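What follows is a structure written as C-alpha cells; I'll ask about it next.
With one protein chain held back, the other chains of the complex are shown just where they sit.
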Amino acid sequence: MIVIMERRATEDEIQNVVARVEELGFRAHLSRGEERTIIGIIGDERPLSVEALEVLDGVERVVPVLHPFKLASRDFKPDKTIITVGDVKIGGDEIVVMAGPCAVESREQIFETAWAVKEAGAKILRGGAFKPRTSPYTFQGLGVPALELLGEVSETVGLPVVSEVMAASDIEAVSKHVDILQIGARNMQNYSLLQEVGKTTKPVLLKRGMSSTIHEWLMSAEYILSNRNYNVILCERGIRTFETATRFTLDINAVAVARQLTHLPIIVDPSHATGKANLVAAAAKAAVAAGADGLIIEVHPNPDRALSDGAQSIRPESFQKLMVELRQLAAAVGRCM
Amino acid sequence: MIVIMERRATEDEIQNVVARVEELGFRAHLSRGEERTIIGIIGDERPLSVEALEVLDGVERVVPVLHPFKLASRDFKPDKTIITVGDVKIGGDEIVVMAGPCAVESREQIFETAWAVKEAGAKILRGGAFKPRTSPYTFQGLGVPALELLGEVSETVGLPVVSEVMAASDIEAVSKHVDILQIGARNMQNYSLLQEVGKTTKPVLLKRGMSSTIHEWLMSAEYILSNRNYNVILCERGIRTFETATRFTLDINAVAVARQLTHLPIIVDPSHATGKANLVAAAAKAAVAAGADGLIIEVHPNPDRALSDGAQSIRPESFQKLMVELRQLAAAVGRCM
Amino acid sequence: MIVIMERRATEDEIQNVVARVEELGFRAHLSRGEERTIIGIIGDERPLSVEALEVLDGVERVVPVLHPFKLASRDFKPDKTIITVGDVKIGGDEIVVMAGPCAVESREQIFETAWAVKEAGAKILRGGAFKPRTSPYTFQGLGVPALELLGEVSETVGLPVVSEVMAASDIEAVSKHVDILQIGARNMQNYSLLQEVGKTTKPVLLKRGMSSTIHEWLMSAEYILSNRNYNVILCERGIRTFETATRFTLDINAVAVARQLTHLPIIVDPSHATGKANLVAAAAKAAVAAGADGLIIEVHPNPDRALSDGAQSIRPESFQKLMVELRQLAAAVGRCM
Partner (left out) sequence: MIVIMERRATEDEIQNVVARVEELGFRAHLSRGEERTIIGIIGDERPLSVEALEVLDGVERVVPVLHPFKLASRDFKPDKTIITVGDVKIGGDEIVVMAGPCAVESREQIFETAWAVKEAGAKILRGGAFKPRTSPYTFQGLGVPALELLGEVSETVGLPVVSEVMAASDIEAVSKHVDILQIGARNMQNYSLLQEVGKTTKPVLLKRGMSSTIHEWLMSAEYILSNRNYNVILCERGIRTFETATRFTLDINAVAVARQLTHLPIIVDPSHATGKANLVAAAAKAAVAAGADGLIIEVHPNPDRALSDGAQSIRPESFQKLMVELRQLAAAVGRCM
C-alpha cells in the first residue's frame, strides 16, 4: 500500500504512520515530494485493510498496490483454469452453451426444453428449482420436486445440470441432483453461502452482483476458492446503471478485464443482461466476440406461458438459429462450439 | 396494469392480449388512440408480473399501475407504525439514535463505548458479532462470544442492542442476546433470510441494498411483513453511484420518498453512507432535517485500532458534540431527541 | 399519454384533469378500475410534456405512450438511413472503420497515421483539432492549423475526415476542411450547438453523452434532424457507471436497442468506451458482433508520446491485426468490410 499524507501533515504525524506500519509488521519507505510526503509499505499487504491506515491523523489517502484477491489472480496461477463437468470442459477452446428455462415448471416443460437445447448444441441444461423473486407474491420455484425432475431429465437426456442454490440449508438437496451450483447475483455477497459452497466439491457458477465491481466479484470467488473449492465459473449478467431501456446493462468490457485478472472461466448471461428476448441474440454474439468461454441462455418452449422471466426467454426455434450463428462467430474468433 | 400495443399491432394481436388477460382472471378495457391501442387491466394486479404480458406478440410495453408492495404501503396502513423496543419508541416524535462500534472486539471496548454513547443520549447500542467483509482474509467478527458480550453489556448499561444476522442458522443465537435483528445491505435480497427473520417476533432493521431501488427495498420489507413480522425499520445507508469521493452516496431524497410510500419507520446510517468520519456529522444532520426517524452511527473509542470500519467511526467525544447539535436540529424540525 | 390518478383522487380532481386535457386540445378517455382511475389521452402527445399533467391535483403518475422523438424514429422512417461521405456509405452492408489519432499533433504524425490506417482498411480518418479536456492546463488541440493539416492529408491520402466541433463559432472553419462534424459526448446536450450543426449540410457524428439515456441521445439527434440536417450518425462511446476498472462501460446493448428505435446508422467507439489500449480489440469485436455499422478507433504511431489519450490509442501494427480479425467477424455476421 501507499500512504499519501496531507499537504499540512506534521513530522509527528508522518512518524506516527511509520510507527503504526512497523507495528503491523511491515516496513515503511518514505518519499518526500515538494507538496506531499508518500509512505510506501513493504510486505504482503493483503491482510491489511486500507482503513487501518486511512484513519490515522495526517493521512489524505491510502492506495492499495496489490489486488485484494490472491487465489483467483493470474499472479497466483498464470494459466487458465479448465473445469470439467461430465464430458464438458469449461474454460478451454470450446465455447460452452448452457440453456434451459428460468424455472422448472413441469415434467413436460423441462423434458421438451432439454431435448430441444441439446439438439441445438447446448452442452449443459439450466433450470431453477428455487427462484429469488422480488415479490413474495409471485412464483418462487417448485423446490425439491424440481430438483428431482432435473436429476431425471439430466440422466435421460444426457446433459449435466446447473441450478441455483439460495440457502445453505438447500446445498445438500441441490447437490444431490445437480452438477453445477449457481450463486445468483443477489447472493454474490452472501458470504455465509459462499463459504458453504466453498466447502463442497461441486463446480460453482458465480454470477456477478448487479452493482458489484469486477474486483468485488473476484473477492467473492476468493471466498469460495479459499474454502478449497477451486472450480469457480464466473458469470457476467449485466449491471445496474441509469439506462432503463434494458433491464440491466451488459458490461461487455468485464469479460476482457476479468480475463486479464483471473485464470477462472468467464461466461455471459445475455438473457438477464438485456431482459428482452429480442436483444438476446445481439448480446450473445457480442459475448462470444469479446472472448467469453460460454453462455447461459434462457429458453422456454412457450415464453408467454412461462411462470417467470418469460419476457427474456427465447423459443427453441430462435435458440437453434442463434446457435448456428454463434458457431460461425466462434470460428471467426478461433474458438469451437 | 396498462398494456401499450405496438403501432403496427394487428387486430388479432390485440384480441390475443385481451383473451390472455381474461384467461388470467382480469377484465380488459380497450382504448384505441391515433397511434397506439392501450389495454387497461381491471383487477388486483399485484400477483401478476409485467413479463407475463410483455411477452405477447404486438405488445410494446406494460406499465404497472399499483405499487407491488401491499402490507408495507400507506394505502394499506395510512398511519405511521411505531415500533417499541424496551422503553424506546421508533417511528414516533422522538428521533432515536443507535450507536456503537462496527464490530464487538473486546469486553473493554464494547463496555466503554456503550457507557459513552448512553451518556451522550443514544437509546440503542449497535455492535457486530458476524461481519460481512469483502475479503475472506480480514476480521470476520467474534461470533457467538460477541453476542454474549452484547447481552451482558445491554443488561448492565441498560441499552437495547441491534446486531446483524448473516445466515438463517444464526438467527436463534442472535435472537437470544439481541433486541433488533439487522439485515445488512448485501443481504437485502437474500430472500431465504428475509423469510426466516419474518417468522421471528424480533424487530428487524432492514438496510437498503447498495443498488436497490426504493421499490425493491419496500418489496424486501414486504417479504418480512408477509411472514407476519410487522416490526420492520427501514435504514437508508447510501447507494452506489459513479461518485468515488465518498464510499457511497447518501440518497437523502429516499427518506421523504419512502415516507410517502410506507408507514414503516425510516432511519439513516451516516457512517456507511459516507465512509469517512469527517463527513458523518453533515450527513447525520441532513438526515434529521429531511425527516428521518433515527440514526445509526458507528462510534469507536479508538478508531485507529478498530478491526473494521475504523475510517468511518467517530470517537465518543465527537459523538457527544454531534448529539448536542442534533438535538438543536431536531427541535428546529419539531421533533425531540 | 396515460394519467394514473391517486387512489384517493376525488371526482372533482378527475374532472379537472379531463378538462385540462381537453383545454390542451386532446380528448380524454376514462377507465375506472377497482383501485385507480386511468385517463388516456387521445392525440399526438409529442408537444405535450409529462409535467404539464403531473402537476395537477390528484395525479399520481403520467406515462408517455409515444417515444418523444419523431424524425429519428423507425415509426417515421422504417428503412435504415445510408449516409454517403465521398465514396463511403455508412449504414449499409459495409462496416465502416474510422481511425486516427485523438489529436492532430504534427504534419508528420497525421500523415504517418493516415497512410497506415488507410493501408489497413480504414475508410475515414479521425483527428482532433479542438480537444475538450477536463483540465485547462493540458493540451487543448492545435486548432485551425490542425484543420488545415487535416484538409491537406485528406486530399493527399484520399480519406474523408471526421473532427470535433466544440463551439458554434468554429463550425465554419471546421466545415471548410472536414467531411463529418463530430459532436462530443460532453456536448451531446449543448442544444445551441446541435441547432447550429443542424443548419449545415455536413454529416454529423453524434456521440452519446456519458450519462445520457438512449432516448435522450435520440432526442439530441432530433434537434439536428428538425433543423433539416438528416445526416446523423450515432456513436455509442461508453457510459458512466460505478465500475472503475475501465474508464467507461461500453453499453453494448445500446446498439441493438437503438437499431430497433431508429433508422440512423450506429457506430461504436471502443477506444473511449474502454480507456485502455489492451481492451480495444475485444470491445471492437463485440460491437461488430452486436450489429454496429462501424467503428471509430484511436490509432497513434507512438502512443507513449501522444499529447492526449495515449493510454487508449493502439499502434498501427495492432490496428492492422485487429482489422484482419474484424474482417473475419464481419463476414461471420453477414457484413462486409
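For reference, chains read A, B and C in written order, and residue numbers begin at 1 within each chain.
Convention: a contact is a pair of C-beta atoms (placed from the backbone, for glycine too) under 8 Å apart; a residue touches a chain by one contact, two chains touch by 3 or more.
None of these values were measured; they are calculated from a predicted model.
Between the chain not shown and the residues C:179, C:269 or C:309, the one that touches is C:309. Residue-wise, the contact with the chain that is not shown comes from C:54, picked out of C:54, C:155 or C:317.
One chain of the complex is left out; on subunit C, the residues touching it are 20, 46-47, 49-52, 54-56, 68, 70, 132-138, 166-170, 186-187, 189-193, 195, 209-211, 216, 219, 222-223, 226-227, 240, 277, 303-304, 306, 308-313. Taking the whole complex into account, subunit A touches the unshown chain at residues 2, 4, 7, 29, 31, 33-36, 38, 40-44, 63, 65-66, 75, 211, 240-242, 244. On the side of subunit B, the interface with the absent chain consists of residues 211, 213-215, 239, 241-246, 249-257, 260, 273-274, 278-279, 282-283, 285-291, 325, 328-329, 331-333, using the contact rule stated above.
Please note the rule applied: only the chains that are shown with their structure count from here on.
Two copies of one chain, subunit A and subunit B, form a contact in which over half of the residue numbers belong to both partners.
Separating the CA-averaged centres of subunit A and subunit C is a span of 31 Å.
One finds 38 Å separating the Cα centroids of subunit B and subunit C.
In whole angstrom, the spacing between the mean C-alpha positions of subunit A and subunit B is 26.
Among the residues of subunit B, those touching two or more other chains are numbered 211, 240.
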